[in-house]
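Only one protein chain is missing from this complex, and each of the others stays in its spot.
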Amino acid sequence: MHRPGRHFLQIPGPTNVPDRVLRAIAQPTMDHRSADFAALAYDVLAGIKTIFKTRGPVVIFPASGTGAWEAALVNTLSPGDRVLTFETGEFARLWAELAKRLGLDVEVVNTDWRQGVDPELVEGVLRADSERTIRAVMVVHNETSTGVTSRIPEIRKAIDAAGHPALLLVDAVSSLASVDLRHDDWGIDVTLTGSQKGLMLPPGLSFNAISDKAINASQTSQLPKSYWAWGPMLTMNAAGFFPYTPATNLLYGLREAIQILHEEGLEQVFARHRRHAAATRAAVRAWGLDIVCRREDEYSPVLTGVTMPDGHDADAFRTVASERYNMSLGAGLGRLKGKAFRIGHLGDFNDLMLAGTLSGVEMSLAVAGVPFRRGGVQAALELLASR
Amino acid sequence: MHRPGRHFLQIPGPTNVPDRVLRAIAQPTMDHRSADFAALAYDVLAGIKTIFKTRGPVVIFPASGTGAWEAALVNTLSPGDRVLTFETGEFARLWAELAKRLGLDVEVVNTDWRQGVDPELVEGVLRADSERTIRAVMVVHNETSTGVTSRIPEIRKAIDAAGHPALLLVDAVSSLASVDLRHDDWGIDVTLTGSQKGLMLPPGLSFNAISDKAINASQTSQLPKSYWAWGPMLTMNAAGFFPYTPATNLLYGLREAIQILHEEGLEQVFARHRRHAAATRAAVRAWGLDIVCRREDEYSPVLTGVTMPDGHDADAFRTVASERYNMSLGAGLGRLKGKAFRIGHLGDFNDLMLAGTLSGVEMSLAVAGVPFRRGGVQAALELLASR
Amino acid sequence: MHRPGRHFLQIPGPTNVPDRVLRAIAQPTMDHRSADFAALAYDVLAGIKTIFKTRGPVVIFPASGTGAWEAALVNTLSPGDRVLTFETGEFARLWAELAKRLGLDVEVVNTDWRQGVDPELVEGVLRADSERTIRAVMVVHNETSTGVTSRIPEIRKAIDAAGHPALLLVDAVSSLASVDLRHDDWGIDVTLTGSQKGLMLPPGLSFNAISDKAINASQTSQLPKSYWAWGPMLTMNAAGFFPYTPATNLLYGLREAIQILHEEGLEQVFARHRRHAAATRAAVRAWGLDIVCRREDEYSPVLTGVTMPDGHDADAFRTVASERYNMSLGAGLGRLKGKAFRIGHLGDFNDLMLAGTLSGVEMSLAVAGVPFRRGGVQAALELLASR
Partner (left out) sequence: MHRPGRHFLQIPGPTNVPDRVLRAIAQPTMDHRSADFAALAYDVLAGIKTIFKTRGPVVIFPASGTGAWEAALVNTLSPGDRVLTFETGEFARLWAELAKRLGLDVEVVNTDWRQGVDPELVEGVLRADSERTIRAVMVVHNETSTGVTSRIPEIRKAIDAAGHPALLLVDAVSSLASVDLRHDDWGIDVTLTGSQKGLMLPPGLSFNAISDKAINASQTSQLPKSYWAWGPMLTMNAAGFFPYTPATNLLYGLREAIQILHEEGLEQVFARHRRHAAATRAAVRAWGLDIVCRREDEYSPVLTGVTMPDGHDADAFRTVASERYNMSLGAGLGRLKGKAFRIGHLGDFNDLMLAGTLSGVEMSLAVAGVPFRRGGVQAALELLASR
């Protein structure tokens, strides 16, 4: 059954895939051992480095983002290794759970899910680890379940201030290509992401950007690995190939997406996301609703988590948005289930799409009988028209 | 250069083509003399009748809508024949011009471009034609240059009341599949349209729905014709073929578009267009701007023409919308050039796309320094949320 | 119902459309009055000149090739004008018929449909026209119904030798972009074509390349015209626009197709077509069947017409090819109906596609019980492997 017009896919990923990318992935599959394939591989392997802002290698798995979580750990750590995690939200929690299932010794620092990783706390924990038993600090850059962006450069400084040798592993699943991230300059050891957020691709590719220090760690890592092993990837990639069949058609899309990002310009892409996030917050405040994120310096440029008024179910509200206005909004996850919803404003997105999105939220609030003040869209439009 | 997000194509046609239709036209071209092609031809030739609401034949030309204008005339008339036209706007004017170029004797009734064809006037002119020299009455159903929809059933009644034998030729270029039109019930002799409006296709197909009376007229018509000749079309179509190579890939799209229209349901499609037009007028009124159309019973469901305040250039305003908000609005045409702009709200369209569109207009008014009252979008949202 | 593998579309047009072109036409339709559209229009209007090898204008109609026939005549001639035609096959016959329907005085020179236009005859007829009443010579460059390519440069010389002022109008529907054609160097006044042959597009665009002499003729031409009128086209094209809605999505495809032709190189494209035609004839001869075309210097590079042995129906044979081998072959047309079939080897085509095509013919001959000698494919392969 056709529903008229375009669906508004305003979850914080998968994002609206540009037509150009969809057409790119519809190209005929090619021989992954041919010279033409090698040319594609060189393009994407070089191009993706410019997005991670690294001169080191980035490996690409045919997998969704969760695979990148696993790859970052199994390549650098050994059974029983101690890792430091911060439960800033549902995805941070899930990554820590995964680490436990792999046999790591996971130390969890809890938060109220309304703020990012506290750099001072990082420094404190690491300083206290006088034996240097912590092998890795795992940080989610942009917590997709809440809309809070942790301050990676300050965390890096904290680790350095503590003089601690732990690896810094960063989940950039919902930040890369939407929020500034500098793998090299920020001294990250593994930056991981998936294809379906800022990269504007369908899900199915995952990535690990790898520092020299991480490469070294992988030499001694004892966790069992095969599919996720960096070694054969790096060896084969050097010749333009992969150790097993790559997801060729998504690589076509990746080439196109990298091209698109550079056509707009990465800095302009980041500015656009910040501007849309500011307009969204202007709307939320005008409605009289609460933003999940507490700190101004941690507002996410890619999504805004909004707390529902007490006694109103976020999922019932989202159903109105979906059924009546053909828009998908993000659910509250984990402890926020039913209590919050999330507005994704990332990826291939512009002012009028945002205006349509916020209009859908405003009308859905009205239709769902949620108490709110009118004028959120109006507030956003004024911000957008003035900047 | 990539501009982020989707373009808002809010001219009153070509309209936003659904992805399903774009994928359909990307199917490999087939042999137009094969059995597979005949199956396609039968599908679209039968299907398009349900859209015109006719049991008679509809011929399909590989041409844009202008070709359908020419076809309607050259098949039914002879050099020097007298035709009655009403200059309700730029497209009515152009069709009359075309008739003159073909050697017809064109009588033009002028209007102020803010209303449709007056049925009383039709009756008066025809009654006065005691010699019955007028061979055809040419009416534009929905005048795309102004946003005025003429009342075809009342015009039909006027012709009947005058007891006049003239053919009724109706331009439904921007009305078919968006506004109710009943070729048979309304006694239209030729209803013509193009593919790029309510049919949600790219431009490149044009159509003539033909009454028995029009078929009879074609037997004696003396205007020279070859490409546009109905005769060979009707003969070949009966076997599932065309007298010359058809625009196969657009026919793939047509099959899909007809399917889409029936999935939503034609009456629901019409209701959707009326609702969006009402919301648009609510916005325009809230902004304090004038609607070109004067009469409530002639408001167009597919587009709204808006008059610019004196001293402000509509094209400068449209440039802001295009450059800053990635939205195409319709220009004022002919005598309205620079004085009006047009908001298209037809085709594959929904509430949030309309909200984005009106937001783009409101922000562009602000940016362009046009005097207006804020709150148009708000007014539209309230209407949309309440119905 | 899915039939496995790719259909072999081996009629002499529409041809196999490259995936790149299909994806290009699936791009979203744009505003045909926007700056982006003007950029597209400039690209294709300039690009298509390089294919016609002309510095003069080429106009593009949203129409199939038949429209280009009509356009060439109505823009240059007046009612009752005398034109010289040569019935070299079914398409030449149809074009002459069209000229008659438009009210021209058509002189037909007959042939046996197995050779092209005889330049000596052209010279003779024109010399005999001492009153210079013949206004145009209409020649089909590559007769698609037979596989015979007329020698345009020699015909040009014949006209010049006769010192006759008639316009030279050339149908290049199945030759352009497959067979060398030089609009300017060969002194052609109107070269016309469609999109669905050597240009590798779906049907729906038609073209007129126009000499200065033809432009001059159009100033005084009296045939009625509107859709096909060059004047408004040339005026609007100068600004990057069209006088009525163009077939935008096919223009996307045209831009891509021109790019593809230049990537391969036009001279290489022509050489490829000649090579495939030679291999096809090697196969036909090895099978012991007759080639329709009699003259070596008139063999068509784009298709080969093959005469069926007496008592065997070409259409029954083609049905075998279609039903059993999923291949469309061209039917015998007009007086060749049932007596000949046509193998198209033009457009986006390569050695292995040709080998598959000829294999399909050879197997279909066997299955249909047509008397033939085995070894045609073998002969073609040897030719292809040796050059």
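Labels A, B and C are assigned to the chains in the order they are written; within every chain, residues are numbered from 1.
The rule is short, and it goes like this: a residue touches a chain if its C-beta (ideal position, glycine included) is under 8 Å from a C-beta of that chain, and two chains touch if they have at least 3 such contacts.
Small disclaimer: the values here were computed from a predicted structure and weren't measured.
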item: Visible chains that the absent chain touches, using the contact criterion stated earlier; value: A, B, C
item: Of A:Val44, A:Val58, A:Ala247 or A:Ile260, the one touching the omitted chain in the full complex; value: A:Ala247
item: Among A:Pro57, A:Pro202, A:Gly356 or A:Gly376, residue touching the chain not depicted; value: A:Pro202
item: Residues in chain A touching the chain absent from view; value: 7, 9, 11, 13-17, 22-23, 25-35, 61-67, 70, 98, 101-103, 194, 196, 202-204, 223-227, 229, 243-250, 322, 328, 331
item: Interface with the unshown chain - residue positions in chain C; value: 1-6, 8, 16, 18, 20, 259-260, 263-264, 269, 272, 324-327, 348-353, 355-357, 359-360, 362-363, 366-367, 374-375, 377-378, 381-382, 384-385
item: Contact set of chain B toward the excluded chain (per top definition); value: 19, 23, 26-28
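As a convention for this text, only the chains that are shown with their structure count from here on.
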item: Inter-chain centre distance, chain A versus chain B - centres from mean C-alpha coordinates, in Å; value: 45
item: CA centroid of chain A to CA centroid of chain C, Å; value: 54
item: Averaged-CA centre spacing for the pair chain C and chain B, given as whole angstrom; value: 34
item: For chain B, residues contacting two or more additional chains; value: 6, 16
